[in-house]
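Removed: one protein chain of the complex. Kept in place: all other protein chains.
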Amino acid sequence: MLKVSHLSFAYERYGTLPNAQVLKEVSFSLNAGETLLVLGAPDSGKSTLARIICNLLPRFIAGSISGDLSIDGESMGQRAPWDLTDKVTLVGQNPQEQLLMTTCADEVAFPLESLGIERTLLVKRVHKALRDWGLEEMADVNPQEMSGGERKRLLLAVADAIDAPLWIMDEPFDDLDEHWRSQLLKRLLRKETAVLLFGSRYIDEFRGSFDSYAMLSDGVLTFGEEESIVLAYDKECDARFSPGVGEISIGSVHRFAGKGLEIVHPRKSVNSTPFSLQVKEFHVESGEIVALVGPNGSGKSTLSRVLCGLDPSVAGTLHIDGVAKDQIALRTQVGYLFQNPDYGIFLPTVRDELGWSLRHDSHLSKQVQEKMIHSSAELFHLDCDDNPTMMGYGAKKHLQAAVYHLLERPFLIIDELDSGVTYSAAFEIISLLRMKGAGIVIITHDRSFARNLAQRQYTIIDGEVRETEVGA
Amino acid sequence: MTVNTFIAGRGFLYLLDARSKLLLVLLLCVMVFLPISQWGLWLLCVFAFLTAWHAMGFTQALQPLRAILFVLVLMTLFIPLTYRDGESLLVIGRFTVATVESVQNYSFLVSRFLAITYLCTLYLWSTPMADINLALRWYGLPRNAALVLTLAFRFIPFIADSFKMIKDSHALRIGEQSSRRQRLSDAIPTITAALVYALKSIPHFAMSLEHRGLGRSGGRTEYRKLKAKGGLFTQMLVSVMIPTVFWLLFNTL
Partner (left out) sequence: MERSNPSNMTALRIALVAVLTAVVVVFTLLVRVPTPIKGYISLCDVVITFSAFLFGPWVGAIAGGLGTAIADLIGGYAQWAPLSFIIHGVQGMLIALIARTGMKAKVPGDAKLIMMFAGGLIGMVVMTGGYYVAGGILYGFEAALVEIPLNLMQSGVGVVLGMAVSRAVLKAYPPVRSLAW
């Protein structure tokens, strides 16, 4: 049903750098009802391939393409994306990029309206899809007021309502809790639907579920048996980056501590209620790595915002080296790497971005600044002339880290680094940031990630933050 | 940021169809600018306020008044400066504070402004945005324009959240107590980052629109439909009759 032959694609780059080849002679075919799992590191071209199959690239993002793509025997060369609405459905990694309407019902109805489905049948399909994914009560709720997991389910409800014969999914199991994961797996294994699923991590749900397995690495797609693909993928992830980096030099040891904190956690969804997060005790010291673990929606980001001085706490105090600090003082001492690196990027080149951190340091000469910028860029695998807004996600995370590396904050909070970059890349970034002795708090909901990195761990259980065993 | 403009309530305001209600509001707004007596205008204001009170409660009904309070105060302060060569009404010392004409003018302006404020606000509060959208389409707004309206409401909270995050991210990078001048010069990076972020999302949304079938030949169907209680024609008739009768009663021709 889907046949891809010798597909190559390169994004157009702006500036002085050559085009980046993302896909190299990718060939494969998928028959009706078949399922294929493609493992690939973040930035390996998975989303690119997914969008090309839906005919959305290079239509919307400039690039050069060669090769052939056909669906149901018909070559897709000159077809428009809207002709594929009833043939292929893409369930992207980020629902925010795909959701269009102001209520859940409208969202599910929109593609059905495009397909010209008669009204009574349309209404039935909308309500069935919402029901199947547990969203019936939220039919009139604005998706902006829903949690990440609920939005994922909305995307799945849309896909279900359209019921196209081919589903392309990019990390669909993220953000879903156990019940919905099994529901999703059941739905994907139905014989009428061909599924092409991209993942950057091999999760339990994948075991034995798919007809074929493949790996996408450096733009090349290789097939193999389940075991061998998983092993090869693990090896590749490890090989890319060097895990630990030498000795860390701690000048003076600082201690960042909080006592008796009470934080109000705003509600993430109309279904949840706001609650208070209690932190009896919390501390990080220079050179330490502390994990903050909790399920989605438990308040990790909310706590982090208080720790770095962006939001106030309702009660309690925060001290650095025994001195109480207010919000403004905290901001100069505690850095926060947002999960989304786009929030800080606005300059034309990497050199400019890194240089911006130093611009207020008048005591550093131009030459010294240049040198610092160059060494930072090199450490983090960045090219000084690259345009930050056009870089891939992983590269942007490295840039974000490089910026904070230059700022030399004594304490850093890193939000969900492991989702979006490989484990090895995450390890490397963290060890580079530790080099100058920073105390680091990593936020994650992945316990094995915490276990591999952190020396201590705080876990959020039922609105309370407690120190627990690492990896608990 | 909440983009909700609808306020639940009771009464005939909620029974009227969005289309006929729009016509009613429009005609009444036109009517207040036609030659009409003061009593008519003030009566209209009182009607509007009472309707608001019945529909949404006293506190909510006061809201439009609170929003324009300062304008009203300003208008009051300007009474001495208008129509200075009229029949004096209020004199303090040798200074004519108010003339009959200026007070009459003031009365007309205030009642007119109040009426328009309440009419527009009540329409907005008693009609869900989706219905207003459908009403505008019925009156001739092209489908794609209506889509832009829906999408704008969808994007507002998204852009608002990202703007906040961008501000926070910059605040953390800057750190120190910066001088006012530094803070001003840091406004441009924040605004630039916010705009770039918004611009980058455009191709993604366009992709989603086309992926979901926008542009397909063969005509779109409609999930939402407006239904007028008692029939649209009857409601439109009522919408025309109310301002007509009102004007016939209170006009000053």
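For reference, chains read A and B in written order, and residue numbers begin at 1 within each chain.
The rule is short, and it goes like this: contacts are C-beta pairs under 8 Å (C-beta built on N, C-alpha and C of every residue); 3 or more make two chains touch, one makes a residue touch a chain.
Worth saying up front: this structure is predicted, and the values here are computed from it rather than measured.
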Original post:
Which displayed chains make contact with the chain that has been left out?
Top reply: A, B
**OP:** From the listed residues B:Val46, B:Ile191 or B:Val238, report the one that touches the chain absent from this view.
**Re:** B:Ile191
**OP:** Out of A:Leu7, A:Leu347 or A:Ala377, point to the residue that touches the absent chain in the complete complex.
**Re:** A:Leu347
Original post:
In the complete assembly, which of B:Val46, B:Leu89 or B:Cys120 touches the absent chain?
Top reply: B:Cys120
**OP:** Extract the touching residues of chain B with respect to the undisplayed chain.
**Re:** 1-3, 5, 63-64, 67, 70-71, 73-75, 78, 81-82, 105, 109-110, 112-113, 116-117, 119-121, 123-124, 144, 147-149, 151-156, 158-160, 163, 187-189, 191-192, 194-196, 198-203, 205-207, 209-210, 214-215
**OP:** Pick out the residues on chain A that sit against the missing chain.
**Re:** 12, 14-15, 58-65, 346-348, 387-390
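Assume only the chains that are shown with their structure count from here on.
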**OP:** Please work out the Cα centroid separation of chain A and chain B, and write it as a whole number of Å.
**Re:** 40
Subject >> chain A-touching residues of chain B, taken from the complex the two chains share >> reply: 3-4, 129-130, 150-151, 153-154, 157-158, 162, 165-166, 168-178, 182, 189-190, 192-193, 196-197, 200-201, 203-216, 218-225
Subject >> chain A residues touching chain B - in the complex, by the definition given at the top >> reply: 51, 54, 56, 59-61, 80-85, 90, 96-103, 105-106, 109-119, 122-123, 126, 142, 144-145, 158, 305, 308, 310, 328, 331-332, 335-336, 338, 340, 342-347, 356-357, 360, 389, 403, 407
